[in-house]
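One protein chain is absent from this view; the other protein chains keep their places.
Coming up: subunit A.
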Amino acid sequence: MAKKWGHLLRSWMTNNMELPQDVMMDLPRITMIGQIHIYIENHRGLLAFSDKELRLLLKQGQLLVKGNAFVIKTILPEEILLEGKIDQVIYIK
């Protein structure tokens, strides 16, 4: 119950105080440059990686990136920069 209240409070604050939502709500921030780069902040760790697929753990659910010739250019605890040809970005509940 308390968690839900907190969530509501944050949602209200972001709506009314014009604060960036990714900071307030721990959502991933995804920046893409065409098909070739994808930069994901606020992830919670790597789940699977191959040259056709990248699966990331988020605070809520998972993120699946599909494509081919994937190379992780940088990986930090909460950031990842992926290079290759990106076809799909899918949220999995």
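Operating definition for what follows: a contact is a pair of C-beta atoms (placed from the backbone, for glycine too) under 8 Å apart; a residue touches a chain by one contact, two chains touch by 3 or more; residues count from 1.
As a convention for this text, contacts and distances are computed from a predicted model.
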item: Omitted chain (choose from "2-oxoglutarate ferredoxin oxidoreductase subunit alpha", "Iron ABC transporter permease", "Sporulation protein YqfD" or "Cytochrome d ubiquinol oxidase subunit I") - UniProt protein name; value: "Sporulation protein YqfD"
item: Absent-chain interface as seen on subunit A, which is shown; value: 45-51, 70-77
